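All protein chains of the complex are present and in place, except for one that has been dropped.
For clarity, chains are labelled A, B and C in written order, and residue numbers in each chain start from 1.
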């Protein structure tokens, strides 16, 4: 894949420089380390801080969800690489308003290990932390082991809802509890059509035939559940929806939020063609859509494909989902 | 390019169906023709209506800019094809609140001809219309013939500012005047790295070597001004900025809005790497950035590449640029 | 005309569909390559529509065809064809059996419409470079006392010459104009369409004469 970049090794740091030039009113770095970013108005006294983080190459994940009604801080890793414990600690210190910090991120071992290390260091500084892992990718483990699954676009719902809860000045326990509730009620599955190329690696992350697609593939090219010939969008949407719905399971009468997420080079037009069928599948099952998001919410560089995420809602989650939110990458004015 | 679609001929209509399912609160079709869409709250009595339109395949252009503080109606063509005069007329009727209608769209002949026909039909119904063409693509004609240029991502600034003006209940003449002012002060240039594939055509719109790029290429693959080996982002950004700056020309002391726009498969990370250098080039010339937009604002299906747009601001334009705006594809809360 | 307007539209439809790929290739060289598709769609739609509900008033039939053409093919040429049909139709309003004079007037109105809508003229490397000399020749031949098929046939030679000449011209309007000097050496696609249309009717007359 052709890229508009300079030295591949400079990819992340130049991206961050550009980003801070563009959004310096909203974001700032901690102790001049651009890989530890926090809301410009951090820390907010008495508010639970939410710190997230992970590898680069997934914009707007992760740093795009640092903002009002979302997360407060982020540690930024290399492309598809975990951030270091030091940067996570910096972000933790930067957002600590005295009410504790929630670590909210996707379930990848490198990230888990580094957040764990950072949490131990934060504890030594008397900053209490809790961790909630997002593990929404249905393709990555069987239902009874859902907590072992990878985190994908469902991260968005976790940020949106935990962020709104924290903004309401809830306690660390309350924010943790609602984050766990989101995660327990969120399910995703993706389909990949082409691989992406990590700049420093220089060749595609996996190979796939010109006429093939893979359902269930992970956002770093982790193996999926079925590789087939390229199929029509309607078939793909129907299969993915069925797999997600039967997993939680979502049932007739449920109210859900839907996210149809582009992985990179798949265009918005296609995402709406996919959503069209997802909506029909849900209607057929008497599951009603409360709110819809279509766009690029969690990408894999220039991978082609998309993912579908469903979140089962209740009164509390609906209210928090509808709350306003505001970051350089995501704005929601309210219902 | 692999696509998540069904029958290629159904691409536009299925996309529109999905879009209306997702955003039925904000948008509605006129007389059940999904190719003529208007704001759900149209017509607004006494407000100038802004109608735009053009080919599909450029989301969020065009229909993504129908919303509060933006355009009011849109006629949707086939992929890279003009909409018909009938649909433009429908949108015109749908948004007519008695204060007249501004036709605001990109300078492509097919569109021009159809908007002209529609305008004649609207006149017969006593709906006064004015037309402002966006022609910001520096690569498409010499400076003295800037009004013959094609319209590209600069459309965004035209919608944003004319939309804000119309929202303030200004007259048709006033809205037309400010739209003309935006267009006269907006300059863009793009670079393409890969072609895109129109679904019904099924093969790439042009061919380009695996190690080549083309500066100045149009959003439908129109010929650019120089095809070279792939160059580092910094060089590309510097050249594009230089060409834009010297065209208007932008001068030391000017205040500008900057838009770095992705054409489709180029990832956000790369756009920030480009912006980093654009910002530096402007700083070196003592041109100050008042507001920055980075993202996908006007695409060409899954083409790889990006464009840079500069808008020279004055007090009036700054105020209008800062006004809130809200559509399913673009939200701005204000400064 | 032999078989009336319906048969004539049918003849054009068939000829345009046969020339589809040729038109695509011509347009692809210095345009976007859609001309064959849009014209096949447009001329098929108006022939089929007429077949389903014929109309004695040739003027009205052409106006309706113009509206339909724009709906199914709102490209540059689609809109120019729609304009031509609307103008030609207006000129023939109320006529069920237009005279040769009526036909020439309608054709002049039609190409006048193209030039007005397109803000273009002969020499800009467009369809006008075929239609204008063809209509002029047709008019002169009819004035000289030839019958319509004879005159049309002579005009075809002018159309062909016009088409050939577009290869020497620099594109002044539309998409092809972005190629500037690079457009020299290539025929204009719209001129190709003009030739196809003129030839379609010429063949139709010939078939009518033989039968």
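Following the convention adopted for this analysis, contacts are C-beta pairs under 8 Å (C-beta built on N, C-alpha and C of every residue); 3 or more make two chains touch, one makes a residue touch a chain.
Treat the numbers as computed from the prediction; the structure is a model and nothing was measured.
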{"item": "Touched by the hidden chain, restricted to displayed chains", "value": "A"}
{"item": "Contact partner of the left-out chain, one of A:84, A:100, A:119 or A:305", "value": "A:84"}
{"item": "Contact with the hidden chain (one of A:13, A:116, A:174 or A:255)", "value": "A:116"}
{"item": "Touch list for subunit A against the chain that is not drawn", "value": "77, 80-86, 109-110, 113-114, 116-117, 140, 150, 200-201, 205, 218, 220-223"}
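Here, only the chains that are shown with their structure count from here on.
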{"item": "Rounded Å distance between subunit A and subunit C, as computed from the means of their C-alpha atoms", "value": "57"}
{"item": "Distance between chain centroids, defined by C-alpha means - subunit B, subunit C (Å)", "value": "34"}
{"item": "Residue numbers of subunit A (touch at least two other chains)", "value": "none"}
{"item": "Residues within subunit C bordering two or more other chains", "value": "none"}
